[in-house]
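For this depiction, one protein chain was excluded, whereas all remaining protein chains were kept in their positions.
Showing chain A:
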Amino acid sequence: MRSVPESTVLASEYFESYSVVGLLAVVGVLFVAVAFGAGRLLRPVVPTPEKLLTYECGVDPVGEGWAHTQVRYYVYAFLYVIFAVDSIFLFPWATVFAAPGYGATTLVEMFIFLGFLAVGLLYAWKKGVLEWA
């Protein structure tokens, strides 16, 4: 059996904490299942066609339920995806950037990173993308 350095954390140990999270998820699913099951036993079931009609302020629904609508914010969606993927990288970096041996260099790197984000944002702003189309 090979010896493992003390500072090394085995993946199995690392993920042990998530087993409790997993158990809690099971508890949550059980809660919902029991609640829905109990609800089924407790509530009346008297469906009529009128009850099952789509609600549209009391008048008969017009056309299909899944209506056409204009999505006015798809450019925001692009911006959001780009920025969100970028900012995820901040977290692993945040844990080490001030560690001994990094210091000023990492700080400059951070400003380059922030500069990219800021220029992107300013560009989008200037292009008028941040207006509701």
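Worth a mention:
Just so we're on the same page, contacts are C-beta pairs under 8 Å (C-beta built on N, C-alpha and C of every residue); 3 or more make two chains touch, one makes a residue touch a chain; residues count from 1.
Definition applied: contacts and distances are computed from a predicted model.
Not every chain of the complex appears here, and the one that does not is recorded in UniProt as "NADH-quinone oxidoreductase subunit H", selected from "N-methylglutamate synthase subunit A", "Integral membrane protein", "Ribose transport system permease protein" or "NADH-quinone oxidoreductase subunit H". The missing chain lies against chain A, touching residues 14, 17-18, 20-21, 23-25, 27-29, 31-32, 35-36, 38-40, 42-47, 49, 51-57, 61, 64-67, 69, 71-73, 76-77, 79-80, 83-84, 87-88, 90-91, 94-100, 103-104, 106-107, 110-111, 114, 117-118, 121, 124-125, 130-132.
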